[in-house]
Structure formats: C-alpha cells, structure tokens
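Yeah, one chain of the complex is gone here, protein chain that is, but the others are all in their spots.
Read from first to last, the chains carry the letters A and B; within each, the first residue is number 1.
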Amino acid sequence: MKRSKYDLAVGLFVAFGLMSLVFLALKVGNLAGYDSGDGYRIEARFDNIGGLKVRAAVKSAGVVVGRVEAIVLDPETYEAKTVLRLDPRYRFSKDTIASILTSGLLGEQYVNLEVGGDSVYLGNGDRVVKTQPAMILEKLIGQFLYNKAAENTGSK
Amino acid sequence: MTSNANPALVRLEAVHFAYDERPILRGLDLTIAKGEVVAVMGGSGSGKTTLLGLIGGRLLPQSGAVMVDGKNVPTLKRAELYRLRAKLGMLFQFGALFTDLSVFDNIAFPYREQTNLPEPMIRDLVLMKLEAVGLRGAAELMPAQLSGGMARRVALARAVALDPMLMLYDEPFTGLDPISTGIVARLIRRLNDAFGLTSLVVTHDLDSSLKIADRVVVISEGTVYRDLTPEEVRETDDAFVRQFADGLPDGPVPFHYPAPPFIDQLVGRHEQAS
Partner (left out) sequence: MNRLLEPLADLGHVVLSALARLGLVGRFFLGILAVLWLPIRRFSLLVREVYFSGFRSLLIVTVSGLFVGMVLAVQGYEVLQRFGSAESLGVLVALSLVRELGPVVTALLFAGRAGSATTAEIGLMQATDQIAAMDMMAVNPMARIIAPRFLAAVVSVPILACLFISAGIFGSYLVGVQLIGIDEGAFWSQMQASVDFRLDVINGLIKAVVFGVAIGLISVFEGYYAPPTAEGVSSATTRTVVVSSLAVLMLDFVLTVWMFRGLS
C-alpha cells in the first residue's frame, strides 16, 4: 500500500546513504587504517620543523604509522616540541631517529622514523632523543653558495 | 426564544477584541443555549468570524469572558484548550480538507489522531459519517476532485466525526449553488437535532438562516444589534435588518467605504498622507 511504498523508498534511501558513508570511510578516508583514535603518544623535539603541520603523517619505511598530534614551541629551549600518535601495532626502539622529510619535491612534509638497534621500545609519553630538523631550502642554497665561495677563494 | 429553557453552553460577556488598533468587538454579550441553532449575521468585517475564533480559543479577547461548557476559554492552558476543542467541531469557510489525504482519510483523521480505535472500526465509523452526508460513494476521491458542495459536506462529516457538543460554522453557504446550499442547510439542522448538538452558524445568507435557525443574531458596531426569531426577522421594519433581508445595496450599511468627499479628492483639495 501507500505506507509500505514510503517505507521501502526511505529504507532504500537510508541504505544508499550508509553504503556511501562506508565507501567514504574505507575507500576514500582512512578509517580502516591506524586512525581509530587510540594509540600511544611519543614526543620528539626538533630544531626546526619547516612546514610540518598538525595531522601530518608519521611514516616508517614509507608506511604510515601515525600522525602528528600537536606542535608547540618550547619557551625555554626554543625547540619545536611535537607529539606523535602512533599505531599500537608498531613499536619502535629507544634509539629511533625521527626526521622531517618531504614527499617529492613539493609534496607534504612528514615525520620519518628510522629504527635503531636498541632492544628497549618507546612507550607512551617517551621521548625520541635523536632527531633531524627539516631541511630548509633557503638555508641549503645559502650553504651551497657559501661553500662554493669558500672553494673558490681556497683554490685561488 | 428558547434561551431560558436550557442551560447556556456558550456565554460571551462584555467581550472586547481588536486587531492591532482596529476595534472589532466592543463589549459583545451573547448566550447560546444547549440544542439551539443560532445564526450570526452582519456585514463583512463586522466580527462574525472573529466570534468563532474567540469561542475556539484561536483568538484572545482584550477583555471579557468567553465561557464554553463552563470554562473560560481565554484562561485555558494549551492542554486544557485542546481537551475542550476535542468537543468542538468547526466547519471552515471552504471546508479546509487536507488536500494530501483522500476523502476517507480526511474523515478518518480525527479518529486516528484522537482515539485508539482499531482500523476496522474506524472504517465503519467513517463510512457511517459519509453515508450521513450522502457521499459514501466518494470515499476514495481526493479533495481536488470534489465540487464545492461535496467538499463542504465531507468537511461537515469530518467536523462531526467525534460527536462534538458544539458545532461552529464559518460561512457554510459561501460559493455554493442553490441546491448545495439547501443540502448543507438541511444537514446542519438535521445533524443538530439528530446528535443533540448546539450550532453557531456565521453567515450572511439570510434565506438559509431563516430556514434552519432558532434565533438570528445581527451584529453591528461590535455589539449585538438585534436578537430575533426567524418570524420576527420576516416581520421587522428595522432598516438595518431589512437591508439584510431584502439585499439592498445602500442603507444603514453604507455602500461607500469611508472616504473624503469625492469632489475634494478630484480637485486635489484634500491632501492624502500616504
């Protein structure tokens, strides 16, 4: 009858909506991945984070293993203090090196974790001791020019 | 006059009502006894329809009491008002049928909303009401497919669905052909007597009112001007009532809307503040 026609159509409508939401969650977004809200947090301090943003990826061997959760400037040391939230499935040794790299020439910046050999693992709230700051293009060019100049004066 | 024989169902006392600054009713008194059919007449804008709004609690008077079934309508809270309205039936000027529902569903609406009756019983009740207004065959039509007279009868069937104690009719004859007018008029009287209702009919159709009403109340200047029986109306020589009875264009009710003298306006002597 009339009522069941409405029920059927609206049921279909809602089902389509849910299906597309699942599509958005799994295929478009990354709900299936690490970002389920939990995970453990580690801290890393950098001299310079370059263009790193909150929510940037944390990768290890190119695999996304977490996200940058917060970036603040330490008012005493003037270092950038970042909080990284990592997937609990992955564990990293105490002597892991954190560096800020760029995906491609103009791509987004991300935090790379390179695992060391220590048998003790980083836990919640621990701090990564070894870090490498982001490379700043201007500084790099400046350094290059300076070196060239030094070479030239040296050879003369 | 039957007003003294039965207890009063509706009593309006010194009711004042104004839209914004424009006064409509100025101290109107009116009593309607149980079982009566009262026709309220008056020129357009005389406050006839306002009267129905006040009794139904859709409008609030500036002062005065509107007693319906022993309760003062303006003071009722929403829930109490709705309990009272459940005992009122109102027929709107053009029926006000729900255009998205069929004739059957329109009449079933009050049962479905106000009662917990099982669907088969509702069906029987609806068909009974439709039979009473002679439109059982039109049950499956949509309101858009009905003629004006049929729509009015369906609306009437819907209004009496829950066996109200008081029926309010807002211009029930407007826009109907003479045959439909006669049918609706007779239905109003018949339903009133058969179900023991009390009816208040607001109209400017004097002929029909005279046929069905126990009393004719003429409203003018915001108060009751005359309260007469049909016989008295036919015999009166009151100029105002005569104008209504005979349909004269000019008389105590002026043909012209109040305006400055025409000649003044033509020659531009009277400057309008617009």
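In the analysis below, a residue touches a chain if its C-beta (ideal position, glycine included) is under 8 Å from a C-beta of that chain, and two chains touch if they have at least 3 such contacts.
Nothing here was measured: the structure is a model prediction, and the numbers come from that model.
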Candidates B:Arg11, B:Lys71 or B:Arg85 - the one touching the absent chain: B:Arg85
Absent-chain contact - pick from B:Val15, B:Leu97, B:Val201 or B:Ile219: B:Leu97
Contacting the left-out chain in the complete assembly, out of A:Leu24, A:Leu73, A:Val129 or A:Leu145: A:Leu24
Which residue of A:Lys53, A:Arg91, A:Lys130 or A:Lys148 touches the chain not shown here: A:Lys53
Residue ranges of chain B at the interface with the undisplayed chain: 56, 58, 82-83, 85-86, 88, 90, 92-94, 96-99, 109-110, 113-114, 155
For chain A, residues in touch with the removed chain: 3, 6-7, 9-10, 12-14, 16-17, 20-21, 23-25, 27-31, 33, 35, 37, 53-55, 57, 64, 104, 106-108
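FYI, only the chains that are shown with their structure count from here on.
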Euclidean distance of C-alpha centroids - chain A vs chain B, Å: 75
